[in-house]
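With one protein chain removed, the remaining protein chains of the complex are shown where they sit.
And now, subunit A:
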Amino acid sequence: MRKMNYGQAINEALRNELRRDPNVFLMGEDVKYGVLGVTAGIVDEFGEERVRNTPISEEAVAGGAVGAAAAGSRPVAEIMFIDFSTIAMDQIVNQAAKMRYMFGGRITLPLTFRTMVGAGIQAAAQHSQSLEAWFTHIPGLKVVYPSTPKDALGLTIAAIRDDNPVIVLEHKLLYAMEGEVPDENEPIPIGVADVKKVGKDVTLVATGMMVHKCLNAAKQLSEEGIDVEVIDPRSLFPLDKDTIYNSIKKTHKVVLVSEEVKRGSWIGELSAMIAEEAFQDLNSPILRVAGLNTPVPFSKKLEDYFVPNEVDIIEAIKSII
């Protein structure tokens, strides 16, 4: 085991795959430096052909990845902030996600989109969103969301090696977070959840930054004798339902925690799944703790209010314990 931060883990995953497979290349706006430095230095090893700065043209970047993948490359395209994916939606939703199906499986699109999500740096309403529901809604896309350096390394590798369009969501507040990673650069299978903390009284399902808030909340609650299990699905689609349902069988209670706007959220879908398929194991309502139904405000005070925190999580848990 060795230590590195989440940003470094992604950087290493990209280098690893560029080295391993000559068909892999990176492209995106300023990937040569990386707007928060995540891709910095890679160009020195692989050159500007394979670490390709693009013009500010998200639709052409996303569509370019589709075309390059269809023609035999394995592109990793960066859409700097997920908010800018809105500009590329035709290529992501109507082209990347649908081509294989429409063409009867006779085409394969091994492409990866990397993008930054989440609030917390006062970047305001157009640079802070968590749009996971937009992408998990679309058949033909896989969506992964690492919360630790280890997961970032393994899931980025898996995304690049996957033969389908995969979107990797990276929380901007996590880049500086340190953690242990394995010595070997191995993929983490897409669709396998991780139990971040074992517990028996209540199941928390959380993604990204919220995993860490849930772990903090769990620690506080353990002092009061409440034993929380924290599950990080890591892949939003395909989803490891078994790990979640098995946990609910044990705890009979579930709270879903996400930074998304609550209305129409991915955890809304997850709660419906649990209601349909694991209702018999529950002895209290499924609760969701999520962002407010508002755009993300700029003021630090309001932004902090928008994002769920430990107090909200603890309160939700206590209301069903």
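The working rule: a residue touches a chain if its C-beta (ideal position, glycine included) is under 8 Å from a C-beta of that chain, and two chains touch if they have at least 3 such contacts; residues count from 1.
Note that in this section contacts and distances are computed from a predicted model.
> Would you kindly match the missing chain to its UniProt protein name, picking from "Pyruvate dehydrogenase E1 component subunit alpha", "Tellurium resistance protein", "Spore maturation protein B" or "Extracellular solute-binding protein"?
Its UniProt record gives the name "Pyruvate dehydrogenase E1 component subunit alpha".
> Which of these touches the unseen chain: A:N94, A:N283, A:S299 or A:S319?
Of all options in A:N94, A:N283, A:S299 or A:S319, contact with the hidden chain holds for A:S299.
> Of the listed residues A:A125, A:M177, A:M273 or A:I320, which contacts the missing chain in the full complex?
Once the missing chain is taken into account, the touching residue is A:A125.
> List the residues of subunit A that touch the chain left out of this view.
The missing chain touches subunit A at positions 29-30, 32-33, 35, 53-60, 83-84, 87, 121-127, 292-295, 297-302, 305-306, 309, 311-312.
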